[in-house]
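Following this message is one structure expressed as structure tokens.
Every protein chain of the complex appears in place save one, which is left out.
Order of writing sets the labels: A and B. Residues in every chain begin at 1.
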Amino acid sequence: MSSLPLLSLIIFVPWAGALLLASLPRLGAPACRALALAFSLSTMALGLAALASFDCAFTGYQLVERHAWISSLNVHYHLGLDGLSLLLVLLTGLLAPASLLASWRSARDPRFFGLLFLLLQGAALGVFLALDFFHWFVFWELSLIPAYFLIKLWGGPKAAPAAYQFVIYTIGGSAFLLLGFVAIFAATGTLDFVQLAALGSDGTLVARLAALGGFWPQAVFLGVFLGFAVKVPLFPFHTWLPPAYAEAPTGVSMFLTGVMSKMGVYGFLRLLWPLFPGPLHAAAVPLVWLALGGVVLGAYAAMRQTDLKRMVAYSSVNHVSYCLLALFAVSAATGRSGLTSEAAAAALSGALLQMFNHGLSAGALFYCVGVLEDRAGGRRGLGDFGGVQTAAPLFSGLCAVAMFSSLGLPGLNGFVGEFLIFRGVWGLLPWAAVAACLGLFATAFFLITFWQRVFHGPRAGAAAGKFAEISGPDLAVLAPLAALMLTLGVLPQLLTRLFNPLITMWANHLPLP
Amino acid sequence: MSLLPWTIYLSLAGAVLALAGGRRSPGAARWTALLTASGAWILALLGASRFIPGPGLQTLVDLSWMPSLGVRYHLAADGISLTLVVLTGLAATAGVLFSWNVGERAGEFFALFLTLVAGVYGVFLSADALLFFVFYEVAIVPKYFLIASWGSTNREYGAMKLALYSFAGSSMVLAGLLWVYAVGGGHGFGFAELSQAAAGLSRHQQIVIFALVFFGFATLAGIFPLHTWAPTGHVAAPTAASMLLAGVVMKLGAYGCLRVALPLSPLGFAYWHATIGWLAVVGIVYAGLVALMQEDLKFVIGYSSVSHMGFVMLGIAAATPLAVSGAVLQMFSHGVIAGLLFAVVGRMVYDRTHTRKLAELRAMPIYRLLPFAAAAFVIAGVASMGLPGFSGFPAELSILIGTWKGAPAWAAVAALGVLVAAAFTLRAIALGFFGGTEAPGAAAPRGQAIQLEPITLAEKAGALLLIGATVLIGLKPDLLLDWINPALQSPLLQAAMKAVAP
Partner (left out) sequence: MSPSYLELFLALRPETSLLAGALVALGLDLTLFRRRSNGERLRRALLVAAVAVAAAGLCAFLGARGPVFGGVLVLDRFAVATRVSVLALTLLTLGVAWGAAPPSQPAEYVAVMLFAATGLILMAAAQQLLLVFLSLELASLSLYVLAGFDRARPESAEAALKYFLFGAMAAAFLLFGFSLVYGVTGSIELPRIAEQVSLRGPDPLLMVALVMVLVAFGFKVAAAPFHLWAPDVYQGAPATSAALIASASKLAGFTLFGRLLWTGFGAAAGPVGSLAWGPGWVPVLSAMALASLLLGNFAALAQSNVRRLLAYSAIAHAGALLLGVISLGSSGPAPLFYYASTYGLATVGAFGVIAAAERGGRCQEISDLAGLHRRSPLLAGCLTVFILSLAGIPPLAGFVGKLAVFSAALHLGGIAGPAGLLAILAIALSAVALYYYLIVLKQALVAAPAPGAGRIAVPRVTALALLATAGLIVWFGVDPAQLLGLF
């Protein structure tokens, strides 16, 4: 454990940047943008520093910081890093600057935008690193405020109701989450995730909750579940997503889909599953159906969209549901004879990989749609373009990488995650894997349609006139993302080595219900 | 610690001086008021710094006053009173800062304001129930005149309603107290003595007495359905008065419930316990829903105050140590937050735009014209929602946890109230401050056409004080909980809590 509180720095440096921006009202626009970008990049830098001192073989929490905070509620300031959180920190470190760069061209009032964005970034990092409910919840809730304002003030024409709906849904879920943890504290006297996970694994937590009355464990489980289900989102709690993603400005959409949805999945993995293995197992099969619903219906809905941004939004629902499908399948199959830990490990590592990869590919896709929208003067319908490949081949090439990664083409990063998930789920719940294939087909369909209508064929629509090749900031964002997608497609072990021991441990010690 | 009674005397002296100063110039009155209010606050903080937390009240002054009636001039403090005294000082200082622009009859305004503050300090420091009542009543008349003379919407009606409800509530309390004293054969009005006297009465009488005293105080705390005076009165009041009324004076009622009513008759408390809890949670949700429908920004905040006080009453009703400490923390937290909300809406926005109607504010992008006001309101709003990081969160969390064991249903309904609070707060923020962005193209010309005066230094100072307080306590609630929790060990409160323990 180094003496530098690296994890606290990771969380609070972006906030320091926000404070700096707030206190310099007369800073010029370029300086504001540069400052915001610099602080945003700090996450990548500090994340890499954490990576350097990270021992992959150790499956516990590293770089731990723990100080007493509120004695009467037994709350401690507790931060820790394991493979899962490191993965997500690195993802945030990548996507946040990309999102900021995405907004450079279009966002008016860059000081305010940068300020809000840095607040959002810090809050997201806090969610991934906090290990005690009190400040974890602080970060969870605090992420909503900048998100709300970012959507509302820089979004499209219907941004206000979309932002409102987004916040209300999420706070609604959070209210249940809060209540659930209130009950947990009342039953156990602690809010520390590590201690609660220990209590959950041997069924003590459920037993203590049941002390109040038979149905309370289920009720609390439901509350905590709802809090996360809305965030991911899991079908059918996803209705806030399409308007919010579509109306948000490009950079914000990238961050929402790339990082914020992962906060929900993180919640499932870090909290719901370790704390409530029994109730989760009991509810797993219906939940698998819900995840399948998200996979299949999300993809089919995307197919029917003519607005490109909405299409990518629905496809996000589809992709993130894969992660949950994997988790629920593992939970459903726990304790059954013939279960191989190999299948569970495959499913879980697929889920983690999918989180990272989807972040990259969906982020890149939103960016591409953003570029298209800009060039077309605000239009982003499927029929507003044609033959972009001829007009801007480099751009099209990079978009193609993103699209096919999203599709799951072998050789690109998206394939590895989806393949592992399918392989794992097939070993756990074969019928679920079969059903999920429907989603694959639909995804392929709409992405190829996207490619064909927008990029292929004769130049038409907005591409008919002047459609310059991409340069400068656009290139700076898309090129590294594409490169990473290619690299990770071929060398996924760069990522998997971070969390393989962790996954192995999880798979070998599946909590018995 | 013995500095604490001087908060009362200093405020009264300041009231007289402000009245005199007002004859010379409004400025003299303002500065006198500011020096008095902040001076009293500093005294409170100094007294607090020497405070050693412990169960039971620590006597500050104990003199015989009306020996034939058994009333003593007995002032004492424990952690709970100290928390509220510090709150009063803060709210009073901020209130004066936000009233810097009062020009007409400034001397009288500040004199009434400081008299009200003195009465409030007196209530929090009283250890004799009748002295408590005296200070409580002293606070009623200034309230009426502050609202009737310097208020806005419907001020005469609002002032009268507020004054009469408060007085009616306090009459109920007086009836109950005199009944216990006279019939129970008590020798004085100390809390322990009254409790002993009440214990000697029949069960039926105890139930009625508890109802009189508790609901008398609860009227001032804004318990549903006796709350209707609060939104009307607070909306009608001028800014500083609203800040103090919603922020501190409503807490007088809750404090009275906790300090006087609960120890008086644990038997009565046990009987009324369920009713109070249900009324509290209904109030939380009902007031929140009504706030959601309001078209006047100040009414939104008025109803949100009723909703938040519902949490306080819930904490008191649940009567577990966590719940009660959460309730006291919520008293402090809401005092600060409500002050900030009223300050922004009344002083920063209304005084400049002369409208509080959401429909009209929506057309102006206030966040561009008055960015400080918008930022302050957003912070106050999210703090009011109970967002973690601000003082409302540990308070509401403690209340919910404390309520859970004994009455999970209440906790569930209250959590619903949190959601409703989020909805109406967001609506207020969006419509009130971030309007004018519906049609992006049209926003700019509108914004440039309206000129509003910039936020003055006094307003900024007041706002920063309040924001600092809510953030400080939100991140380090132990600062107050270390005072409050030992105070809950007092035998009187313990007896009350045991009576309703699940």
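As a convention for this text, contacts are C-beta pairs under 8 Å (C-beta built on N, C-alpha and C of every residue); 3 or more make two chains touch, one makes a residue touch a chain.
Computed from a predicted model, the values in this text were never measured in an experiment.
Q: Can you list the shown chains that the absent chain is in touch with?
A: B
Q: Tell me which of B:46, B:61, B:175 or B:375 is the one touching the absent chain.
A: The missing chain is touched by B:175.
Q: Considering the complete complex, identify which of B:13, B:35, B:61 or B:134 is in touch with the unshown chain.
A: The one listed residue touching the chain not shown is B:134.
Q: Write down which of B:9, B:65, B:278 or B:372 is the residue touching the left-out chain.
A: Of the candidates B:9, B:65, B:278 or B:372, B:65 is in touch with the missing chain.
Q: What subunit B residues would touch the chain not displayed?
A: 64-69, 71, 108, 130, 133-135, 137-138, 140-141, 144-145, 148-149, 156, 160, 163-164, 167-168, 171-172, 174-175, 178-179, 181-183, 205
Basically, only the chains that are shown with their structure count from here on.
Q: In whole angstrom, what separates the CA-based centres of subunit A and subunit B?
A: Centre-to-centre distance between subunit A and subunit B: 42 Å.
Q: Of all residues in subunit B, which touch subunit A in the complex?
A: 322, 325, 378, 382, 385, 387-389, 393-394, 397-398, 400-401, 404-405, 408, 411-412, 415-416, 418-419, 422-423, 426-427, 430, 434, 437-440, 476-478, 481, 485
Q: Touching residues of subunit A toward subunit B in the complex: what are they?
A: Going by the criterion above, the answer is residues 69-73, 134-135, 137-142, 145, 148-149, 152-153, 157, 160, 164, 167-168, 171-172, 175-176, 178-179, 182-183, 185-186, 212-213, 216.
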